[in-house]
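Sharing a structure below in structure tokens format, with a few things to ask.
A single protein chain has been omitted from the complex, and every remaining protein chain is retained in its original position.
Here the chain labels run A, B and C in written order, and each chain numbers its own residues starting at 1.
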Amino acid sequence: MDLAECYKKVRQRTEQICAPLQTEDYVVQPVVDVSPPKWHIGHTTWFFETFILKPYFMGYQEYDPNYNYVFNSYYETVGNRVIRTDRGNLSRPTVIDIQLYRKYVDDAMQNYIACNELSDEVQELLILGFNHEEQHQELLLTDIKFILGNNPLFPAYSHEYEKPKVEEAEDKAFIKLEEGVYEIGYEGEGFAFDNELNRHKVYLNAFEISPSLVTNADYLEFMNAGGYHDFRHWHAAGWDWVNTNKIEAPMYWHQIDGEWHYYTYHGLEPLHLHETLCHISYYEAYAYASWKSMRLPTEFEWEAAATQFNWGSRWEWTESSYLPYPGFAKAPGAIGEYNGKFMVGQKVLRGASEVTSPNHSRITYRNFFQPELRWQFTGIRLAK
Amino acid sequence: MDLAECYKKVRQRTEQICAPLQTEDYVVQPVVDVSPPKWHIGHTTWFFETFILKPYFMGYQEYDPNYNYVFNSYYETVGNRVIRTDRGNLSRPTVIDIQLYRKYVDDAMQNYIACNELSDEVQELLILGFNHEEQHQELLLTDIKFILGNNPLFPAYSHEYEKPKVEEAEDKAFIKLEEGVYEIGYEGEGFAFDNELNRHKVYLNAFEISPSLVTNADYLEFMNAGGYHDFRHWHAAGWDWVNTNKIEAPMYWHQIDGEWHYYTYHGLEPLHLHETLCHISYYEAYAYASWKSMRLPTEFEWEAAATQFNWGSRWEWTESSYLPYPGFAKAPGAIGEYNGKFMVGQKVLRGASEVTSPNHSRITYRNFFQPELRWQFTGIRLAK
Amino acid sequence: MDLAECYKKVRQRTEQICAPLQTEDYVVQPVVDVSPPKWHIGHTTWFFETFILKPYFMGYQEYDPNYNYVFNSYYETVGNRVIRTDRGNLSRPTVIDIQLYRKYVDDAMQNYIACNELSDEVQELLILGFNHEEQHQELLLTDIKFILGNNPLFPAYSHEYEKPKVEEAEDKAFIKLEEGVYEIGYEGEGFAFDNELNRHKVYLNAFEISPSLVTNADYLEFMNAGGYHDFRHWHAAGWDWVNTNKIEAPMYWHQIDGEWHYYTYHGLEPLHLHETLCHISYYEAYAYASWKSMRLPTEFEWEAAATQFNWGSRWEWTESSYLPYPGFAKAPGAIGEYNGKFMVGQKVLRGASEVTSPNHSRITYRNFFQPELRWQFTGIRLAK
Partner (left out) sequence: MDLAECYKKVRQRTEQICAPLQTEDYVVQPVVDVSPPKWHIGHTTWFFETFILKPYFMGYQEYDPNYNYVFNSYYETVGNRVIRTDRGNLSRPTVIDIQLYRKYVDDAMQNYIACNELSDEVQELLILGFNHEEQHQELLLTDIKFILGNNPLFPAYSHEYEKPKVEEAEDKAFIKLEEGVYEIGYEGEGFAFDNELNRHKVYLNAFEISPSLVTNADYLEFMNAGGYHDFRHWHAAGWDWVNTNKIEAPMYWHQIDGEWHYYTYHGLEPLHLHETLCHISYYEAYAYASWKSMRLPTEFEWEAAATQFNWGSRWEWTESSYLPYPGFAKAPGAIGEYNGKFMVGQKVLRGASEVTSPNHSRITYRNFFQPELRWQFTGIRLAK
């Protein structure tokens, strides 16, 4: 792998994602989970400056010590944390300020990569940095969708935007797997996050899993059958969530003159019935499965069966909670905060989505979110 | 089993628990998770009336239709739910009213049990009712402790109260279990909750588990080493909880003139150092284990090893989330809401505690609470 | 005035008000503004102990130093304040404990009054204590109404309860007062609160004021005309209050099968149309007046005109904010906190109500509450 080339590519892709934005779109933070785009482009830059340039590049001059305070994320070991809700209140640094910061760090990084023999440690940090930036690329796309999709003018992100094609299964017959011991988790030479380790054995009962994902048409049946108003299909916490937030449909769906529409990157459009369902919470996924008298797969069932179906258009909610694998250990220092500290109260999602960065997917990849969140491209695969 | 005798015993034990209370103690609800004692004694009565007398006892005359509204708990299928926070605002029905209701239902129940051939279905409901009441007996004891222990006068519950003895391990060497497939879950003729089913195979890596629980002295070391102020040992959600609530010690601990005291059923007492640690949250259990460079066992590890150590003085937090076992299915109707609807966002506790009702323990028993709760008799067993 | 006799009478009246209560009714605090009856009977006792017995009665032995902590109210100068929301969580001291405390203090007080020449200062404190207790008598009655009236069983307070008769005006013609300078505020030998001082001149424009109060029938017209749904009649803050709390009627009104009922001290009853309207907020009073194209009187207009109409059945919301009169000065020490510290954000109510203690009314009396509160016996007198 040519690391200099990789660095350039991954950094450019972030900028391409932002290209259609207006300056104002970079600034706002409508809810706590959605970060302003300018924060993403500053934070991914700060990552390379903080974990590579400052410790390893002799003579590197920090761009602005205040930026450490503004672009830090959850890393408690690197200075004081900015409270996340504050990000949307900061008009400075401006987008241009941050682009200059980005250029300064990119120049230094390219200089550093070109002129130094990189230790294994630095190579690993670089590759972590690429993966980190790819994660933020997906978040940029989902956060931009939220920002524009919650504006009463429903502006398009880009009329040129084309979503990647993911082929859907033609045969709808459930895939059957035998009872027995399966191997789960990452093993190999390539990159994987610490939460995919260690590879270990899991005992599974026999189960069946759908080769395809639930569609909008499928989900409308649930809605029309009163699914949002029948507590029997919901967890107690899900039922509270539905009632407190008056949830009646997936995120971005709007009923206009009796017809369902939804917000897409092209603006508001009539709902495509045969498209794969998107933007639902774990609570909704669970309720839908219950209404179908089925269930969601565990993450272990998913991984055991995933070579037998197409995946990659939706993050698929699983029944599994986000917990450490046997032998999991945090890395020392700030990098160690990456995953382990979130291992309570979240559900695992498997697969990838249409806005996941290319080459960022793995069959062992473990994504995780709180059960009520919907702004990611989430979907449902049934099991029984 | 003589069901009439069982009925009498289980109902009397509830009343014995309440015997030391003043009328006023029955009424208050200081926090949402703690119910007023008079609600517990009404609700357990309502359970038998609703699920046995009304559907099965021909000619039974409902005591008061309003009570259905007041003493319902989370059962969405039985009328409208009383919002739990409201329980502490209701001065009526009075304690005497509820005792009369209890007597009325007890008479009818005893009459019904004595004079009818009980179907299997009713026998099962009766046994479920006993187990339900035993669960509320433990809650009564923990809720009473909360009510009196958060009163600035720190009144004793009863000076006669004696806690059951649980023998502690003498040998402190960790118990080792081999890698392999283990069987988990209930199987047999006796009673078990639906969440203990089905018995199924689980693959475990080799692990070690402590034969004894963490003591107050152990935990003080963690506190004195600054454990509550070092984010590295905490989950992100745990760290927020510590800081938002300014947590500095286990629940019921008070530092008076530099000496730690704690509230017990006998009132405020100096802390017993060699006693088993109690009243800590999952977050604290996790942080303590992390500080010791160890971890909590999973519920499967616990169950696989539990025949090799003494347990029963503390509910032991496990690393496992509360999730359904393979083949888990909800019962139809209101009884089906018992367990399944809580299977999101909670952690499993294993074992039993010094205030668990006698004969209510099982090695397969799965207790569950939110990770921040501390008013149960919770403790820590380390694994590695 | 025979102070010993007065002491006895005022203390007995408090106990008579509580006589119909069940023990449980003494304990609960359904909302922050409503105190548990047992707190009222402890707090009024604490007042005499703290301000008279402890400073003036040589050799007096404090009953229990902890009670200072439990029964203190807002007096920042006397120890630490109990946070008001906590009152409803305290099951101890019990009602009987407090009755014993009350007896102990009453014995000491009667002893002290009988055996000592009372200084002017002590006489003033005694009279303040009587007035303070009379204020709590009214609060007891309104808090009891709230506690029982928000219970789904709607228990009666007492079927023997008879409300005092207040004669209503027969002539409905508005009373006219001339433009000019009027004298406002208390002057004389008797007792008055500091907020009624100093008597001072106020210039009033000519105005007209109704001799009678708005009735339930009058107010139903407003409701039926959509008054709660037309923002034009409401303050911005009032409109938010209506919508946030989904207010549709006065407090204690319930529509059952299309007929309006309301909770009274006798339980739930059909609404009496010709009765004087009660339990409305300032916001509602203002909106009603606006809908009638009239307004509420100022407290100065009220006082200038009050000799010309009957008053005393309802606390009458005025347009005036609760502010100090010219020359107002706080008393030194804890007594000084009595009134002045509340002089921001509250509206003045004039008159008295059917549950005001006998002999506790004065034409210069200034009652005050936040504009959204409704559990007092509040009503509307129109002006123009």
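Simple rule for what comes next: a contact is a pair of C-beta atoms (placed from the backbone, for glycine too) under 8 Å apart; a residue touches a chain by one contact, two chains touch by 3 or more.
Keep in mind that what you see is a predicted model, and the values were worked out from it rather than measured.
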Displayed partners of the chain not shown (whole complex): A, C
Residue of C:M58, C:A114 or C:V181 touching the missing chain in the full complex: C:V181
Touch criterion as defined above, residue of A:T23, A:N245, A:Q308 or A:N359 at the omitted chain: A:T23
Given A:Q12, A:N151, A:N243 or A:N359, the one touching the chain that is not displayed: A:N151
Identified contact with the non-displayed chain, of A:P93, A:G129, A:P297 or A:G351: A:P93
Chain A residues touching the omitted chain (full complex): 22-30, 38, 66, 69-70, 82, 88-95, 147-148, 150-153, 155
Absent chain, residues of chain C that touch it: 74, 76-77, 181, 200-203, 205, 207, 231-232, 234-239, 282-283, 286, 295, 319-321, 323-324, 326-327, 341-345, 347, 371
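We adopt the following convention: only the chains that are shown with their structure count from here on.
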Chain located farthest away, centre of chain B as origin (C-alpha): C
Per-chain CA centroid nearest to the all-protein CA mean: B
Relative orientation of copies chain A and chain B, as a Cα rotation angle in degrees, nearest 5: 180
Centre distance in Å when chain B and chain C are each reduced to the mean of their C-alpha atoms: 45
Interchain centroid distance [CA atoms averaged], chain A/chain C, Å: 57
Chain B residues counted as touching two or more neighbouring chains: none
